[in-house]
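Okay, here's the structure, questions in a sec.
On to subunit A.
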Amino acid sequence: MTPLASIRDLRIGAVTDAGREVEIIRGVSLDVAPGEVVALIGESGSGKTTIALSLMGYTRPGCRIESGAVLLDGTDVVGLSPRARAAIRGRTVAYVPQSAAAAFNPSKRLMDQVIEVARIHRLMPPEAARRKAVDLFRALALPDPDTIGDRYPHQVSGGQLQRLSAAMALIGDPRLIIFDEPTTALDVTTQIEVLRAFKSVIRGGAMAGVYVSHDLAVVAQIADRIVVLKDGEVQEEGTSDQIINAPAHPYTRELIAAFEPRSGAVTPGSDVEPAPVLEVRDLTAGYGGIGADGLPRVPVLRDVALRLLPGRNLGVIGESGSGKSTLARCIAGLLPPARGTISLAGRTLAPGTHGRSKDDLRRVQIVFQLADTALNPNRPVGRIVGRPVTFYHGLHGAELEARVDALLDMVRLPRAMKYRLPGELSGGQKQRVNLARALAAEPELILCDEVTSALDTVVAAAVLDLLRELQRELGLSYLFISHDLSTVEAICDDVMVMYQGETVERMAAARMRVGAEHPYSRLLISSVPRLDTGWLDGLEQDAELVAQFARR
Partner candidate 1 sequence: MVRIGLGMRISALGLASAVVIAFWGLVAILAPLIVPYDPGKIVDYDYFGPMTEDFLLGTDYLGRDMLSRILMGARYTVGISLAAVSLACFLGVTLGMVAAVIGGLLDQVLSRVIDAFNSIPSKLFGLVVVAAVGSSLPVLVLTLTAIYTPGSYRFARALAVNINAMDFVTVARARGEGLIYLIREEILPNIVGPVLADFGLRFVFIVLLLSGLSFLGLGVQPPYADWGALVQENIGGLPFGAPAVIFPSVAIASLTIAVNMLIDNLPRRIRDRSAP
Partner candidate 2 sequence: MSDRDDTNWTVRHDRMVEDAIRRGISRRDFVRTLTAGGVGLAAGGLLLGHAESVLAATPVRGGTIKAAGWSSSTADTLDPAKASLSTDYVRCCSIYNRLTFLDASGTAQMELAESIDSSDARVWTVKLRSGVTFHSGKSFTSADVVYSLKRHLDPATGSKVNAIASQMESIDAVDPQTVRITLKAPNADLPVILSLHHFMMIADGATDFAKPDGTGAFRVEMFEPGVRSVLVRNENYWKAAGPYLDSYEFFAIRDEPARVNALLSGDIQLAGAVSPRSLRLLESQSGVTVVTNTAGNYTNLNMRLDMAPGNNADFVEGVKTLLNRELIQKSVMRGLAEIANDQPVSPASRYYNAELKPRAFDPEKAKHHFQKAGVLGQSIPMICSDAASSSVDMATVIQQAGAEIGMSFDVQRVPSDGYWSNYWLKAPVHFGNINPRPTPDILFSLLYARDAKWNESQFKSEKFDAMLLEARGLLDDAKRKEIYGEMQAMVSNEAGTAIPVWISGVDAMSTKLKGLTANPLGGLMGYAFAEYVWLES
């Protein structure tokens, strides 16, 4: 069978901010057969999106196709005129973007955007296009298919937008659809439904797909073949089963290994319960000032309570909007709660940072999710890590230098890195600096807010290992906030499930998958994709439960 699309020895160059030219795609070749779904998998920077976009004859600003061919139905799109290229886009090959929320024009109605392809290419009269769109909405299981098109992007949920973007891609009956990490921005319970919708339309329309993702488990559910990429080069290529069950390339094996569940609890629970390092009681907090009833006008947390014993870790899980990050901010004193108390080692802390002593502040450190924004991009690593040392412990000069070196050693970073700026570091390195800064204070408790979520799987696993080691060495406690269950499972002793600002269940992390009792916990836990090509098809979820909790 002749391939529908085929890439031959593609090389793409890019110009960096500094004006240097680098090759980001180095001689990639791959084929997509009609009706086949090929997944491009790799870490950030592996070039997967760039390759996928080249199938549309498109490169992002600053990039340029240096050599090679991108054949679509036998035509090389690289050499086409802009007009001819525009003619194939949306019609022969269509695109489903990573973030549908950003890819929809905020000032136009959804329907107009969905049928725009038909209008641009004059495929059918608008009325017919609208009818077709409604059919697609129905097929994608969107609510109110007849009227949802009249809304504006901000009036529908993220999961719905993602499905609408699929409808937008499907309207021109393309022969190839490019999915660019289409579920990455979604909550797990939402992701399932979107994946199902995608799968059904692809199967039904017999079109080919290129699915770009960093998540093997997701890809396993939808792709026929998987291409593993690293640094702009193909590492391994094979059917989904083959890649997942019998990876040949060491890099692929590393990727798969990162999925293996790890031992959870570091310290076995002793029978005599020591005094908790952190105790939160009846915490109610929110934004918009305090209303007449003594509650915040925009409440985020309602009567949350938790206990964290020394040397143990508590995982807080929940989807976006559950209030888990707000909890961390309250504990750190960044958001003074409306009600409730926070005590550290038995002593009640002042609600805000202003009321807390330097020592209180030192004992609780917070580490944020995005190392990119958590590190001042214009300060060298040494200064970032050194500041808490000076601030809390008053060290200067050689003493400070020595302490910074020790901290970098602790997080397994070369000492020479202290002269670099954060922008010159990789994601994993940044997160290590982020940790080193927290450690510099010599805290008792570290609040980890999604510290591994933005990292690639392999790197995330390494960071988790580091956290575990540090805990062993320094006797820290972690409050671990995440939406990723396997991470929590890997490091925590106890787990607290939050839903819309309230605690729905507390349990031991080890019993999470089997012992969850609250329906929401069960739904959440069952929605995490497994590294098993048959998982999605075999998954049964209580429709009523889904309707109740998942905001799709």
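Candidate entries met the following condition: all candidates are chains of the complex that A comes from, given by their letters.
Observations on the model:
Everything that follows uses one rule, which is that a contact is a pair of C-beta atoms (placed from the backbone, for glycine too) under 8 Å apart; a residue touches a chain by one contact, two chains touch by 3 or more; residues count from 1.
Predicted model, so just to flag it, every value in this text is computed and none were measured.
Among the candidates 1 or 2, the one that touches subunit A within this complex is 1.
On the side of subunit A, the complex with candidate 1 involves touching residues 15, 17, 19, 61-62, 64, 329, 332-334, 353, 356, 358, 361, 364-366, 368-370, 373-379, 387-388, 391-392, 437, 441.
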